[in-house]
Structures are given as structure tokens and as C-alpha cells.
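Working notes for the structure below.
Every protein chain of the complex appears in place save one, which is left out.
Chain lettering (A and B) follows the sequence in which the chains are written, and residue indices restart at 1 in each chain.
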Amino acid sequence: MTTAGHAAIRSRGPWELAFERLRRDRAAIAAATALVVVVLVAVLAPAIAKAVGHGPGEQFLDVGLSPSGIPVGPSRAFLLGTDGLGRDVLVRIAYGTRVSLLVGVLASALAVLVGTVVGIAAGWYGGTADRALSRTMDVFLALPFLVFALALVAVVGPSLTISVTVIAFFSWASVGRVVRAQALSIRELEYVQAALTLGAGHARIMFIEILPNVTASVIVYATLLIPGAIVAEATLSFLGLSVVPPTPSWGNMLADAMAYYKVAWWFVLFPGAALLLTTVAFNVLGDSVRDALDPKHDPSMAVSAEEAR
Amino acid sequence: MTTSSVDAVAGCGEALVQLEHVVKDFPVKSGSFFARKRERVHAVADVSLDVRRGETLALVGETGCGKSTLARCIVRLHDLTAGRVLFDGHDISVASHAELRPFRRRMQMVFQDPYGSLNPRRRVGSIIGDPFAIHGVAHGAERLRRVQELMELVGLNSEHYNRFPGDFSGGQRQRVGIARAIALRPDFIVCDEPVSALDVSIRAQILNLLAELQDELGLTYLFISHDLSVVRHVSDRVAVMYLGAVVEVAPVGSLYGHARHPYTRALLSAMPVADSERAAAREEIVLTGDPPSPLDPPSGCRFHPRCPRAQARCASEALVLAPRLGDTAEHVAACHFPLADGEVLAAAAARAESL
Partner (left out) sequence: MTTPDRANGTPLLDVRGLHVAFTTPDGVLEAVRGISFSVDRGKVLGIVGESGSGKSVATQTMVGLTRGARVAGEAVFEGQDLLAMSPDQLRVIRGRGIAMIFQNPLSSLHPLYRIGWQIVEMIQAHEAATRRQARARAIELLGLVGIPRPDRRVDDYPHQFSGGMLQRAMIAMALALHPRLLIADEPTTALDVTVQAQILRLLRRVQQEFGTAIILITHDLGVIAEVADEVIVMYAGRAMEVAPRRELFRTPSHPYTRGLWHSIPRPDMEGARLTPIPGQPPSLIAPPPGCPFHPRCAEAVARCGADTPLLGALPGTERHLSACWLTEGGASP
């Protein structure tokens, strides 16, 4: 039935095609490489500490601080210098990576999970359920982040768990709205009508018909949520609302560095650079993922689809 | 077209699907925030129709005539505003989602858009296997076997069950949709413009497939189309719709040979014919304007503003589908001034429609 021409082109599913497009995107490769490095640093933080011989909380008040009590700059002993208490900045950044990634990824994952479920349900059921869920999302979107975080921490005390929860709490609604909008348009498509005529139940349709078609944009949104979550965590720990010292995080390092910025530039620069690099890498990767999953955005791709008909 | 079509034409086939005074309105909000009007789009206005066992009944009409809406009412994708739908004697008009499930096995739909009717993120085998999964009929290896059987039946290579719809051409995707529809051996299939989106050279393949399946599986079709040449080829009986109402129902030969309703005549005359002699020679009735909006349909006969034969009573008196001019009960039309055999509808300008 197929002509020779058809057999020559391999069958590739939509995910495979997207992956191939991603592979060809140089920016994506660069971003992905950077992120791999970041992850490795986080995973190997103890190894780094061991290699350098300094623990993350160890204070080297004699060699780590100058006689007048000012942190020591980048040197052979302390590759990225020390902080106000003589602790190795490199090692602390490495451990701080763990916090950032953990909170960033966990909070985003939680937000995406809740947002997707609520969004699909709101979009599919419509009517009163939709109205209720939409208004709920609107409320969540209207709440001020920092004020709420401050209030919560005042009640239960700062911790990693609080960080994750609060950030997820404030992110899920935007995911929900995006997913809801998609679900609303997918609902009208013929393959969903077909599923209804076959007798499919609501759960089946939401899970099997709608979810796979929403996943693409959810993935894009998630990769863009993560840097936001990381920055949010840095903000929280900057204000002392996240992990408890002496556990290092980029945010609380930056908070400490504020007092020393005139005399210890490395103390401000390196944690800041780490934050910047990670955030930019996630953003670039997110953009590339979006392009890979939705080639209509790419002008050079647009030609073959239209004109080939 | 089928062996049982003889029975259908002679009026012996019993009704498998019965529509009684079906009405379907859609609420539409219009106007500004302060003066919001609640209007209704009268998509289907009091349609009564039977589909007989074993036949192919065609539903033709132009955009906005309500044929697709009516089809969706029959398979209960829409709820009815009023009226009844009976399937094999059972009233399914107000049945709930759960109550409808056993009927879903017996009535199915083939959709128009080969690109929209298949979930692009699912594999074809999974899509065709949906009916089995939903109704718990076959699992695992047994399901796969039956899916492959179906694929062969509709002319697809059964080894391609793991492929995605994007790997198939339009015609092949339509075959997938058909395989899905016949999986549980339904009695009744609504074909909603099944070939309109396909290339001309592929259409014939799909039409032939539908005909073969009808013979092999004893199917009854409701065939919706705006393409009158296709309809003439595949149907036993034809129902013509205009702006939500059925204006004429007749066996296919009678409809094309001596249609009674002026709209049917106009429609037939506008049909492009792939034959330059006939194209030049045939009667040309060109209706002016476009069909009026279903938001505010004309009174009486809905066609009267564009009808060259319209007179005062057309705007005031309601119409009923009945045999006219000595026709048998098989050929009914809703018109006060039906056309006789051989009578030519004047090509004089119909009253222009102001939009």
C-alpha cells in the first residue's frame, strides 16, 4: 500500500521528533551542559569538600581570615575565597547548590502536579466546577508571596520543607490556568468527541486523551518554573526564611555578603554568579524545549509544513 | 448499493433510528454588558426522521443547516432541547452518560477531519483498541489480535499498529477512524462528511471501503455530506436540510430526477459536474445572498426570502413534510408550491438577501 517513498522515511513519534530538534539546537546543548555541571556539583559536594579539605561549616578563623578579621580572597588554599566566618566559599556554594536544586525542582514538580490536575479538571468539567476552581486559582494568584511567606514562617519557623511548600503554594495556580486553557480547547477537538461516542468515562478522557496533549506545554512551563523557584528560594533564604544556618544556601550567603561587599567582592560575586548561571541555563533550556515541542514557532520549519501540501 | 437497499426503497425496512420532533438550541450571549441579550441559535428546528435498518440515508445541506448538529444529537454528543431519539425502540433522549454506554456499542461515528479525529499523541493500535478497552471486551494479546484484524479489514498494514497518526496520510487516517468505529460491530454508523477532507483520488477508496463494510457487516449508515455527487452515489434515500429543518426526503433516484422543493432544485443545479457538456447545458439557478442566520430564522417556510416561487402564505403558514403532486409516501417535501416533473425553476433573480 505504501510507495517506496513512504518507506524511506522512518516512523518517528512526536516525542522523538522533538528530541531530535532539541539535539540540533546549540543553545540547548550549551544550557544542558551547564546544568549537568550544576547537578554534578550538587551531587559531588561532599567529594569537593573532601578534596579541598574544608567542610561546609568549618570556620578557619586563623587561615581563613586576615589578621583584621576580613575574609581571605581566592587563593591556593581557598579557591573562591572565604566568607565572614572563614568558611570556604567554594564548598559552601557547592552545598548551596543542593538546596537550590532540591527546592527548585521539588517545588516546581509539586506545583506542576497540582496545577495540572486542577487545570484539566476545570477545563474538562466546565460549568460550576470550573468556576469554583478558576476563582480559587485567581485567589492564589492574587496573594502576595513574601508577606504570606513571612507570616507562615513566623508561625511554624523556617525550614526546607516550608520553602518547598510556600513556593509550590504560589506557583501552582499559574500552571493551572495555562493547563485549563489548553484543556478547554482540546475538549472541542474531534478525537475527544470520538472518545465520548465510544462511551469513554470522564476519568479516561482526562487522563488518556487530554493529559498527553497537555504534557508538552506543561514540560515547557516546568522548565521555566524551576529558575523562578530557585530565585524564590534564594529570596526566602536571603530573608532568613528558608534553611537554617549554618546550612549554606546561595540566598543566605548573599545576605551575609551584604556586609562585606566593599572588602570581599568574591563573597558576593561567586554565589551571585552561581545563581545567575543556573537560572539562565534553565531559561535557555526552557525556551529550546518549547521550540522543540512546537515547531510552528520556528520560521525555518514553517515552510515544509505549509508548502508541502 | 446494498442488497437490502431494495427493501429500504420499497419501504419494507423497519426503522432502526427514529427522530421525533427533535429540537436543538444553543444559548448565545450577545449585546453589551449592560444590555445583555440571551438569544438562541436554533440549530435544529423540529426534525422528524427515520433511518431504516440496512439503508444509507444521506443528510445534505449547506453550512448552518444543522445536519452536523442533528447527527451529534443522535449519538448524544449533545443533549436535546426537545423531542425524542429512539434507537431500536429504546428512548435514548434523556439517558445519562452511564445509561448510554450499552448503546454506544451499537451506534458509532466516523468524523470528517482525519487530522483532528485521532489523538496525535497516541499510537494507532491504542486508538483502534479503545472500544475494547472502554467496554472491557478484550485484553492484552487478544486485543492486539483483534486490532490487527480490524486494520487488515480496512486496508491498513497491521504491522503499523505502533505508529502515530502523523505517520499516516489523510486517507489512511480515515481508515483508522473507520476501524475504530466498527471495532465492536455496531449496527449504526453516522458518517459525518467522511471524505470531504480527502483528496479526490482517495475519496473513491474510502467510499468503496464504506460500501464493502456495509455489505459485510450489515451496517446502517447516516451519511452526512454537502457534496451532492457523492451523496447520489452512496445513498438509498436522501433528506435535504435547510436552516434547521428538513425540507425534502426521497429515494435517491426520485430526488435527483424530480425534486419537489425549490431549494433542492437550486442545490442540485449548483452542483459542479465534471462534464463540460452537461455543465454548459444544465439549468442554472443561482440563489442570491447567503442563508440567513439561525439566530433569527424567517417565519413560515425558512426558505421563502430566497425562493423565486414564494408567495404570501409561505411566510405565514407552517409547513409539514408530506407527499406532494401525487407522490408516494416515500417522497415527501415541505413546500406549498412544489415543482412538478420537468418544471423548470425560473432563473429570474430571487429576492436579494440583505445581510
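Convention: contacts are C-beta pairs under 8 Å (C-beta built on N, C-alpha and C of every residue); 3 or more make two chains touch, one makes a residue touch a chain.
All of these numbers come straight from a predicted model, not from anything done at the bench.
**Student:** With the missing chain put back, one of B:E14, B:E99, B:E142 or B:D199 would touch it. Which one?
**Tutor:** B:D199
**Student:** Hey, which of B:L213, B:V230 or B:V247 is the one touching the hidden chain?
**Tutor:** B:V230
**Student:** Looking beyond the chains shown, say which of B:V238, B:L267 or B:C301 touches the absent one.
**Tutor:** Looking across B:V238, B:L267 or B:C301, the contact with the absent chain belongs to B:L267.
**Student:** Looking at B:E20, B:E62 or B:D88, which residue reaches the missing chain?
**Tutor:** Considering the complete complex, B:E62 is the one touching the chain left out.
**Student:** For chain B, which residues touch the unseen chain?
**Tutor:** Touching the chain left out of view, chain B contributes residues 1, 62-63, 169-172, 199-205, 207-208, 211, 226-230, 232-234, 256, 266-267, 269-279, 284, 286-291, 352-355.
As a working rule, only the chains that are shown with their structure count from here on.
**Student:** Report the residues of chain A in contact with chain B in the complex, numbered from low to high.
**Tutor:** Checking each residue of chain A against chain B gives 1-2, 11-14, 189-191, 193-201, 204, 208-209, 212-213, 215.
**Student:** Write out the stretch or stretches of chain B touching chain A in their complex.
**Tutor:** Residue positions touching the partner: 72, 75, 77, 97, 100-101, 104-105, 107-109, 111-113, 116-123, 130-131, 134-135, 155-157, 160, 163-164, 166-167, 177, 180.
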